Structure formats: structure tokens, C-alpha cells
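All protein chains but one are shown in place.
In order of appearance the chains are A and B, and numbering begins at 1 in each one.
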Amino acid sequence: MDSQTALQTAEKLLEPYGMEMIRQDDLRLDVLLSPDQLHEAVKALHDARWGYLSAIAGVDHPAPCEDAVASGGIDQEKKGQVEVLYVFCQGAAVLTLRVKVPYTRAELPTVCDVIPSATLYERELMEMFGVEIRGTPVKDRLLLPDEWPEGVYPLRKTTMIGTACSSSKDEV
Amino acid sequence: MEAQKSGEKFVVPIGPQHPALKEPGHFEFTVDGEIVTGASVRLGYVHRGIEKGTEDRTWTQNIYLLERICGICSHVHATAYVLGVEKLAGVSAPPRAQAIRTVTAELERIHSHLLWLGVAAHEGGFDTLFMYSWRDRETVMDLLELISGNRVHYSANVLGGVKFDLDVDKMDAIRRGLDFLEERTHHYMKVVTTDETFLARTRGVGLMTREQAETLGAVGPTARASGVQRDIRIDAPYAAYPDFPVQLITDSGGDLLARFVVRLKELFECYRVIRAILDQIPEGELTTRVPRRIPAGETISRVEAPRGELFYYIKSNGGEKPERIKVRTPSLCNWGTVVSVAVGHKLADMPMLLAGIDPCFSCNDRMVRVNRDQSSQLWSWEDLRQYGIKYYR
Partner (left out) sequence: MANLKLDSNWQRILEKIRTWARVNSPWAIHFNSGSCNGCDIEILATLTPRYDVERFGIKLQGSPRHADVLICTGPVTLQARDRLIRIYEQMPEPKFVIAVGSCGLSGGVFHGCYNVVGSIDEVLPVNVYVPGCPPRPEAIIYGVVQLLNSLKSGVPKVEAVTALAGKQEA
């Protein structure tokens, strides 16, 4: 199946679910979904044997600076969002499912019941971005050490971290 | 971390460790007698916080950081990155630069596969094979040093092209080196496919069907050894691969032996492709200009590292530093396969099984937790390795 046909097939498969479809270039299609549509969309791709899941990438969208400053930092917690990209590949064609969740309700359903190999990606997303994945089989930390404080998500922009051991060797 | 489901288990760290040491093992195996009934993985010993680090470095500085995600496949990381950034900038490196990138990438694949051959052999106790393959590997290390100035971290890439050229003398040296290595590879293929002790530890071991490989998300030679037809150089060719295509190498065996055979066959393909590029290397510039601020946008860059598909997601906000870089290494895909395939195998098979996916052997100090009946022991990797060797003696 050549890339153009592949992407057209993907568009048709995801029509019932996608809020918006964007052709980024001739090899890339982005499909914006709401969190409730994610699981069904992934299942549709899987059942049609469209490509394979290549990666799950989190992208932080912190609250706009002006809002954050004006509200004394409180709005940061309310207005920030995490965008999660589920990237599927079929040959050279790249299909990205994009879901956004607000910090205040950072939850997504697992896709591990459909794609078991997603467990490591989901674990990484949880610890790095603080997105709760409901139903994921393993919730242990994958990369961060046990003593890493709860609630500190390294890849959120609001998390400013220096070297692990600065002047005070007692801090982590 | 322990399998809480099994109720009566409790943790008793035993072994050459301090009695009070609470240590997360890299791997945890639950065994019933000799057979593995459960396996899990915990990464993180090498977690440095690189993705966050990229947000604080310029586009050029990041080449040096990302190269050092892995010393064994540093060039493919840099290549995936610069190809992505060039796409965002709307430029294409000149053809000669792409050709040199590809030659370096294939030389890296050679060094990586030979390194792996030695390490995998060492895991099984075949130290002669380890010594021979690493001795021969010195040939390709010399070639990489000749063209780049360094044995490891050749740093060939700049944004927009490459740093060094290949003149006639260097190309001849490469050809001579490849001739030697090709002859040696024939010998290794013979050993791997005919030596009885070797076959006893690899044939039928770690069987993964094509369906399993696809469900479990395997990539690279590990997947191709189970018949999965996936190779980014062929599926989505980049750099010079559109002009100098490679052949797909697969095997239907799906076992450890197949994983050895696939990597050795890939070596022959490396030799062929490098020669083809050298014979017809395009003339021209080595670099093209890339702006300091990269236009805003997102891109996805996929390349075929020696271990499989390497995935980069790069987002620019129009500034001098990236907004976000996500790196998904091939080893991350393949860990999942080991954890599933391990079940049903003997504990003694674990070292070779793990070696079979060619993991980034981040520490030869990996700790393994072995849960048996009601006790839990902490073994060093060396313990596990020796256990496997003694079992098969």
C-alpha cells in the first residue's frame, strides 16, 4: 500500500472519531481527538491492521505567561494542558492521533488492551507529564528513581530543575 | 515492584550486596523451579534527563548532547536529529553530505553488529568468539577514526551537512577494510550456524512468532528475525538510501539463532552498500546554510539504527532552542518482547535471550531479582550469566 492510499484509508477509518483532520505534508496526517474518542480510534486502526504504534509523545502546553503572572501563578495550574501524540506508522506514512488534557483533569484511557506493547510508553508519559492513564497494567515508575518526589513532572515546562546535586547534597 | 499478586512472597536480598540494601533490579524474574513464570523490567539507571536538557541548549549544541544518548549508535541519533531540523528549516543537505552520512551510518552499523556479536557470545560463555569479533571490530574503529578523528562519537553531522570529506585515499582504505571484514564475516556465519555448542544455546530458544513480534512492537533485527518486514531504510528511505537502496534481510526462524543470522547477513549488506556509494559518490558541497532560529513547526524523523527504528519528534517555536524533543529508542520497543518471551523459558536462557535483542547494555552491572517459591534473591548479572553457562555445560 503506498503512502497516499494508506493515509486516505486512515482518514476514512477515523472519520467517525476525529474532531479535525490536518494533512501536515504529503506523508503526515494529524487527527485531533477528544480523550473519550481515543480508545475507539486506536481500536479502529488496530482492527484494520493499519500500521503500528511507533511512539507516544507528550507535549506540554503551559498556561500563557501573561495569565500566569497576572494570577500570581494560580492560573498556571488551572490553564495548562498536556497534549499527547500517538504516532502510528505504515511504511513512510505517519499518522498522529492528538489528544489534549487539562492539568486539572489529566486523564486518559489506556490503549494497552489493544496494543500491549504500549505499556512502557504509558509509564513514561505518566511519570514525565503527570497524566493518569486509567487501566494501564503497570504503574511502576519506568525511568525516574523511587525517591523522586511525587507530583514533580520533569517534562512540564513549569518544572524548573537544576543539577540533581547542587550545593546542598541532601536535596534530590 | 515485586509481583504483589502472589501473596506469600517476601523480599530477602541475598548475595554479594549489603544486607540492608534496597535495590530496584533492572529485571525481575519469578521462577517455578527452573522455569520463568513472570518477568518485568525497570529501566532508569541511565536516565539522565536528556529530553529536558535539549530545551535548554541551542539547536547546534543539541547535536552533541543527543549523540551521547548512546555511544554505540551515536551517529544515527545525530542523523535523525539533523534531518528533522533541516526539514523544519526547509533545507536539504547536499547529496555528497547525505552520501557521507550514509557511509558513516553503515560503518556504525558494522561496528555495532560486531560489538553485539562479541557481547552476545560472551553472555553465553563463548569468549573466543568475543575476542575475535572485537579484534576484527578494531578494523572498522580504525576506519571511523580515519574519516572522522574519533573512534566513538564521530560527530559527522552539522546542521545542513557534514564536517568531513572522503578523499580517494580514505575511500581506498575503507574498501580494503571492508574486504577484510567480509572474509571474517563469512567465518562467523559458519561458526554461528554449524558449531554444536553454540547451536545448543540458540536454536529454538527465545522463539517469537511473527504475530507476537508485531503485537509486542518489536523493531529492527529482532523483529526481522521473526519475519517482520520492517526496515526504515526501505520503508521510508532517508539520506542517501533513495539512491543507494538496501535489501531487506529477514529470517523465518524467530529464535535466537535467527537473530544472529539476520545481523550477520546485514553486515554483508552494509559492505555492499558502502562500496556502491563510494563507487558513485556525488560531487559537490558538504554543507548548506541553516538559520540560527529554526522556523516554528513540528516534524517527525525516523531512521534505522542498528537496533531498529529510532524515532524523533521535534517541535520548534521559532527560537534558538527547541520547544520539545522526544526520542524513542529502538531498545525501548524491544524490552517488551523480552518480558513476554521470557515466560516459559529456563532461567539459564535469560542472559542469551536478553542479549538477543541487542539492548543498550547500559551497565554490565545490571541487577536481577529472582523470585523463587517464597524467597527473593538479588543476583548480579555476572551471577546470572555464570548460571546459564554452568547449566549448559
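Some observations on this one:
Criterion: a contact is a pair of C-beta atoms (placed from the backbone, for glycine too) under 8 Å apart; a residue touches a chain by one contact, two chains touch by 3 or more.
All figures in this text were calculated on a predicted structure; none of them were measured in a lab.
Check B:41, B:70 or B:105 against the missing chain and you find that the one touching it is B:70. The chain that is not drawn here is touched, among residues B:45, B:164, B:268 or B:392, by B:45. Listed here are the chain A residues that touch the chain not shown: 144-145, 147-148, 154, 161-165, 169-170, 172. Residues 16-18, 21, 23-24, 44-50, 52-53, 56, 64-65, 68-72, 74, 115, 131, 134-136, 138-139, 141-142, 151-153, 176-177, 180, 360-365, 380, 382 of chain B touch the missing chain (whole complex, contact as defined above).
One rule holds in what follows: only the chains that are shown with their structure count from here on.
Put simply, chain A touches chain B in their complex at residues 24, 27-28, 52-55, 57-60, 85, 87, 89, 91-92, 94, 96, 115-121, 128, 138, 140-146, 154-155, 161.
Contact residues of chain B toward chain A in the complex are 1, 24, 40-44, 47, 49, 51-52, 214-217, 230, 235-236, 298, 300, 302, 309, 311, 313, 315, 324, 326, 328, 332-333, 335-337, 340.
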